[in-house]
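Every protein chain except one is present and positioned as in the full complex.
The block that comes next holds chain A.
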Amino acid sequence: MGFFETVKEIFLQYYPLFWDGVQVTMLLALSGTILGLFIGLVVGALKAIKPEPRDSGLVKALKRIMGFILSVYIEFFRGTPMMVQAVFLFYGLKPYLGWSPMVAGVCIISVNTGAYMAEIIRSGIQSVDRGQIEGARSIGMTNVQTMFSIVLPQALRNAFPAVINEFVINIKDSSMLSVIMVADLFFQGNSAAGSLFKYTETFFIIALIYLCLTFITSRVLMYIEKRMNAPKKNNIVKAGEAA
């Protein structure tokens, strides 16, 4: 039997299994990116708060301590492989939380993505023109108002391509969570390949499926990005209420 015939055979036999895997992979990637973005927004915004000349000594010290803790979080999760984090956290916390691999998987990918997102958001915030902040402060917006209604919206728009990228990366990197028995696409491929002992053919299929997922996702999100860049009217009254 030729290569492609075997491929076809395997696909027909195992596609329900692969479909389950695709669902788990997409769930991991999507929830990881969304929760990670949320974590990143909070951490990135907090990291962008720098001690100001007007602050008192105590406030300055608190801001420095907070900055240090956030740096430790970011450095740890960016500086170690997610596979290691997964094993370490899953088995380390299992006695206390008793969590299932899936719950642990979502948590780990979210926290991991959060660290990357924090840096993305931080650089997005830094890319916002300093004058925007001055302008907002000069018309009497508070620090918090300036951050949420002026800086973050612009930072998010600037950071959107990088956020998309994180999502695509997560589709691929969620495969690492198979080390803690999360039944994602890679895990399902492995079980199919193991039972048939046909690794090349099976993973040819798996690779194609991953490629489809990432390709479609990035195209869809690129389209959204294009639409987002079209100027849009902001509702002033709403901005005022938020303030």
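Just a few scattered comments:
Simple rule for what comes next: a residue touches a chain if its C-beta (ideal position, glycine included) is under 8 Å from a C-beta of that chain, and two chains touch if they have at least 3 such contacts; residues count from 1.
In this text, contacts and distances are computed from a predicted model.
One chain of the complex is hidden; its UniProt record names it "ABC transporter ATP-binding protein", one of "Dihydroorotate dehydrogenase", "TonB-dependent receptor", "MnhB domain-containing protein" or "ABC transporter ATP-binding protein".
Across A:M141, A:A162, A:L196 or A:L221, the residue that sits in touch with the chain not pictured is A:M141. Residue A:I150 is the one among A:V111, A:I125 or A:I150 that touches the chain missing from this view. Although one chain is not shown, part of chain A still touches it, namely residues 53-55, 129, 131-132, 134-143, 145, 150, 153-154, 231, 233-234, 236-237, 239-240, 243.
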